[in-house]
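One protein chain omitted, others in place.
Then we have chain A:
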């Protein structure tokens, strides 16, 4: 096909495959005087192997087609001769029964040949003859074809695994006893009954074929030298093409593997820990239950023995009494409010105690503290006086604390007690109230009994305004002294053990996205909201009641309508269809 073009007289322009070329009919083009020009377009390869391209029949067809393309008259229908395919003598209908029904949708199928052909061994002519003979001589249960195939297939497969090179190294046929030991689910109950007899037949066949499998098998690679030249060896494994190996790649791969490994380990560890936690939790619950039961037992016993002590000790889960907090906390709170006295000046040990002074007396601390406060106030007073020298101070008011809002005034509530309260403790503000000497006296006497909740210090900054406990002492008529309080929390009846709470902290499913918004339910806004909700609820109740009333009304009217045949007007809502 490819002929070297000779005799080029001018340089031809290259053919561009991207350019639009005019499409013309033959009648539209001028008859080329120079026929050579056409020949300058060379032939492209046919893609047929060179040795075959010249083959007689192909050439005949090609030249016939060529002639047709050139318009060279009538084309003979030429075919490349091929060996015959003729109708088979086999009765197709018998071998291929009509079993196929086409599904409405496209077939989707993934079973393999092995899944669909049943027992891979198929009985041949010899087997059939043997089976016929065998069954003739046999009384009672006959051996079926399936049994025979199953047994032989089992023998074949077992031999294949036990003696993979039986056909090469002439190893003796396995003894029946050896095979019997291997019996598994691939050989059915019925086949086993005949297995011993079938074995003899199988052995004969096997010997006849000099140790080769009874079913012809393909030749696969054996990794021998002869493999390559043997045209029967087929379907070799295709190895994975290796990527170029570099140090960097190796390291990368190692790193990745390590990372994956670590992540897997982490995950596993987490799961193990969760499991451990749950187990501990179960254990703890069991213990709690046991404690409870034992306590109730004790109670029973006490009843029976009529021991009359307080049952409460036994029945209420007693928590270890929380350790009293170190006074350090208080001092710190105070210091924070004083300029230049940061909390950092107090070096503390990790357990919360002070490092240097082994023994700190509360007395000393308090004295120091009061002194500091006094000094501070004194200093500021002087400062103010200095600033105000020569000025008329019209701004003295703002220095005093701002007036409390009207709304918050109502927060104060009276303390009602059954008995006369003790003289309230002094506060720093009372010092300025001109009865300093009295305060001084009472302070001394009160100090030892001081309750942890009543302090004289300025409330800490970080507590919200509403949460701050406030007290007010006023003197009423007749010299009565009254203490109003605000924001005082009632002490919880039972101590809440933080450690217990913590146990359940992570037990549930947690989400990091979840955010808890602290809400103060005593806040005015919330109170108002609650009131609104309640009112709405009331409204709805009213409405519901009204609706119920209306419904009963209409029902009544329907009943009326049904009862009275005379023309009652129907209620506007319409009635349900009768019947």
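Simple rule for what comes next: a residue touches a chain if its C-beta (ideal position, glycine included) is under 8 Å from a C-beta of that chain, and two chains touch if they have at least 3 such contacts; residues count from 1.
Methods note: contacts and distances are computed from a predicted model.
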Name under which UniProt lists the unshown chain, selected from "Iron-sulfur cluster assembly protein", "Signal peptidase complex subunit 3", "Histone acetyltransferase ESA1" or "Large ribosomal subunit protein uL30m": "Histone acetyltransferase ESA1"
Residue among A:23, A:305 or A:501 touching the omitted chain: A:23
Option touching the unshown chain, where A:145, A:250, A:283 or A:523 are the choices: A:145
Selected residue (touches chain absent from view) among A:90, A:181, A:359 or A:501: A:90
Touch with the omitted chain, as defined above, among A:108, A:247, A:477 or A:499: A:108
Candidates A:236, A:249 or A:474 - the one touching the absent chain: A:236
Residues belonging to chain A that touch the chain removed from view: 2, 4-5, 12-27, 29-30, 32-34, 37-38, 40-52, 54-58, 61-62, 65-66, 68-72, 79-90, 92, 95-102, 106-114, 116-119, 122-125, 127-128, 145, 149, 216-219, 225-226, 228-241
